[in-house]
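Of the protein chains in this complex, all but one are displayed in their positions.
Showing chain A:
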Amino acid sequence: MAAYRSAAGFQRVLHAVKHVCFSKQRCGVIICRYSTVYDPNEKTFDKILIANRGEIACRVIKTCKKMGIKTVAVHSDVDSSAVHVKVADEAVCVGPAPTSKSYLNMDAIMNAIKQTGAQAVHPGYGFLSENKEFAKRLAAEGVTFIGPDTHAIQAMGDKIESKLIAKAAKVNTIPGFDGVVKDAKEAVKIAGEIGYPVMIKASAGGGGKGMRIAWNDEETSDMGFFLSGHISDICANGFCWCLQVLADKHGNALWLNERECSIQRRNQKVVEEAPSTFLDPDTRRAMGEQAVSLANAVKYSSAGTVEFLVDSKKNFYFLEMNTRLQVEHPITECITGLDLVQQMIRIAKGYKLQHKQSDIPINGWAVESRVYAEDPYKSFGLPSIGRLSQYQEPLDLPNVRVDSGIQEGSDISIYYDPMISKLVTYGKTREEALKKMEDALDNYVIRGVTHNIPLLREIIVHPRFVSGVISTKFLPEVYPDGFKGHMLTAGERRELLATAAALYVAVEIDGEKVEVSGEWNLASALLPITINGKHRTLQVCKHACFKLRVLSKLAASLSKHMPEKVPEDTSSILRSPMPGSVVAVSVKPGDNVAEGQEICVIEAMKMQNSMTAAKTAKVKSVHCKAGDTVGEGDLLVELE
């Protein structure tokens, strides 16, 4: 290697994503080779419309192709060149970018169905998947809804009714208030009776969005958004387990084991695995049987998920039932070999279940990481947007499955969920699956948007996670001051420096020789190297965890004379931490605000973020108003 690589320049700033060993074993089971047979003679539908976008639309289309079913994608105008549109046989534009005008626009979707002659609709998750109105309209038109019937959606969609049904079906329910709260005062009173912390949830809210935990009276009454909420006790250090069930229209129901979904941030799942480390076969069976009896009680058909909260004594309580295909269904598919989408389609057509409970295995271990376009250094993940200037999935590694609906050049916009993909790895044991996950994360190339891979990688190698001591409060407990990125050990630091230097010339650090070798190519996004005999995968890019500058001895010594740049004093300036829209501004120029007082609320991707004053001061100027769209770093309010 030449002393000076002119192409790279002498002083390229290196950033390396945390990196670790390649797995030596490159053979093994190909992940998710479904054990189910796609019987070409079993007639289902000729054409299915997928009323969704992104990865789940692509996921459904994949199975449809295997079953020989034609597919119709719907899309908003900004999604016209999205992957789900490209892979579908037909595509219909259903409106402009905002979801309310496109993916939630029932009229347009009904038109698309008519126009294309689709016989059935798969709703994916989110959007119209748990909308009983939509299911009704489909039924009226004689179009099959691939999911449970309206009655089940309605019953399980109401958090209160669902609890009552569950109680009646002898399913363990959480002690606590099960009712609608009138106002803040009542909320505080009830919360006091139950004992903090309490969880407040919008009665009809889906998933984690709209679910908040309050730890004291103040927080309870502050939750203005969710006044007509529902308070129930939350196990402070609980687990969140999801039991997958599958039921047909003939009264048969199965449970397909649990998914451990406790690693969450802001009540949204980040890392999931199946099976759970904590669950013993007896508890599993007990939960499974309760889940099945609940499904039977509501005459459930299709795939569904029963969520349980579990306390440290393995007492489990029914939380809710999700009447849709869940985001994290791939891990269940991995350990059971079932193709859940195929099962849903068969069930919707009226076929009986192919399996008996005794046919359902737990083969190996599967882990799923949700890769999001978000900044993990801000509250474990504030949405980020941008264009994927480079994108490479680690699919050349064995036992890796990536469910995604984007590709290089795709835009992550403010209109939709910022999920980039679901990265699933599979192994014979948990250890193996986690090791694969490490490799897969290291080999995942995402450029152009800030993403949460640094956080995911920290979680899956964290000793507490590895030992299986997981709870819903894992993140705040492990990172009480927020996620600050990987802390390099002295050894890692040295290895990183050596690698950076080796890309140029030197290989000696603090007088100690470090052997760096490898077939690297600076034009490639991934840099597989061997350092002191260990294999590592590095990525060199502009915005990553570790900023490295390679300087000659002389440049380094002269750098001490360089003036320090004074960073802007930000305590009197409030900037938007993420791109989004301004929901409310609660101050005007001249107002006096106290430190910590709410100044405005920014919403992005259905997530509300309260912006507070960094100091006690007078408001100098306000640069935004409710309804404005703001970019990351935009000035919102100035204090004096």
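Following the convention adopted for this analysis, a contact is a pair of C-beta atoms (placed from the backbone, for glycine too) under 8 Å apart; a residue touches a chain by one contact, two chains touch by 3 or more; residues count from 1.
Please note the rule applied: contacts and distances are computed from a predicted model.
**Q** Report the protein name recorded by UniProt for the chain absent from the figure; options are "Pre-mRNA-splicing factor 38", "Glutathione S-transferase", "Large ribosomal subunit protein mL46" or "Propionyl-CoA carboxylase beta chain, mitochondrial".
**A** Of the names offered in "Pre-mRNA-splicing factor 38", "Glutathione S-transferase", "Large ribosomal subunit protein mL46" or "Propionyl-CoA carboxylase beta chain, mitochondrial", the absent chain's UniProt record gives "Propionyl-CoA carboxylase beta chain, mitochondrial".
**Q** Which residue, A:Q115, A:S312 or A:S389, contacts the hidden chain when the whole complex is considered?
**A** A:S389
**Q** Would you indicate which residue among A:K313, A:K356, A:K513 or A:H561 is in contact with the undisplayed chain?
**A** Among A:K313, A:K356, A:K513 or A:H561, only A:H561 touches the chain that is not shown.
**Q** Quick one: say which of A:S312, A:Q407, A:S517 or A:S571 touches the chain that got left out.
**A** In the complete complex, the chain left out is touched by residue A:Q407.
**Q** Please identify, in ascending order, the residues of chain A that touch the omitted chain?
**A** 4, 6-11, 77-78, 80-81, 387-391, 407-410, 521-524, 551-552, 554-555, 558-559, 561-563, 565
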